[in-house]
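Apart from one protein chain that is not included, each protein chain of the complex appears where it belongs.
And then chain A:
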Amino acid sequence: MTTQPAPAIQVCGLQKSYKELRVLRGVDLEVARGSIFALLGSNGAGKTTAVRILSTLLRADAGTVRVNGFDVATQAADVRESISLTGQFAAVDEILTGRENLVLVARLRHLKNPGEIADDLLERFSLTDAGGRRAATYSGGMRRRLDIAMSLIGDPPVIFLDEPTTGLDPQARIEVWQAVRELADRGTTVLLTTQYLDEAEQLADRIAILHEGRIVVNGTLAELRKLLPPATVEYVEKQPTLEDVFLALVGTKG
């Protein structure tokens, strides 16, 4: 077999309306295995709707969606075995401790040694010291890290991250980016949605722009750049951005 491996995600002609509002009007996209794919769009562009359909939480009106080779409509249980969803709001149980959250997910994924899995992930996400504290006491960045750690349990081959850094401070954002890169290095396919252009630029192998219910462009960063008029050369004094200043003053990692 020398044919190309099947893509991790295949979406074809996906449509979804809420009453009169046509949110998705025929979305087509493919995500190669082990790559990071960014779905870019403004608020209300339909990114979350698309992710909810891909993760079996919502039924499509039309079109086919295959995730890890399984159809989301007819093989939802197989799809759920293959994916993990990190929603827009950190879906952690605030009353449980960080460690208990991880153990809970490991048990629900029917894995052996849930305690061991939890301890490994706490270490990998620098949460070991906080593992015994209730998640309600965590900062936004810690909560997001715990959220992502919970998504990694059972090593699902496909991970959906819906606006993973919305509402995070710059340091926490960098921590999340680091976690996402590590994921892709381990061969996990990541589909993330974002409204931050720099986030897509930083992380994604391919970027698609969702606008008015359709994918208007889909390509690598270099391909997308070619769509614009050729760069003109201007001399501008490079001022540090506010983010550079912020990170230089308070940051520990660059």
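The rule we apply is simple: a contact is a pair of C-beta atoms (placed from the backbone, for glycine too) under 8 Å apart; a residue touches a chain by one contact, two chains touch by 3 or more; residues count from 1.
The working rule: contacts and distances are computed from a predicted model.
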{"item": "Name of the absent chain as recorded in UniProt (options \"Nitrous oxide reductase\", \"Transport permease protein\", \"Cytochrome c oxidase subunit 1\" or \"Transporter\")", "value": "\"Transport permease protein\""}
{"item": "Residue among A:19, A:110 or A:238 touching the omitted chain", "value": "A:110"}
{"item": "Option touching the unshown chain, where A:7, A:87, A:131 or A:213 are the choices", "value": "A:87"}
{"item": "Candidates A:12, A:32 or A:96 - the one touching the absent chain", "value": "A:96"}
{"item": "Positions on chain A contacted by the hidden chain, ascending", "value": "55-59, 76-77, 80-81, 83-85, 87-96, 100, 104-105, 107-110, 150"}
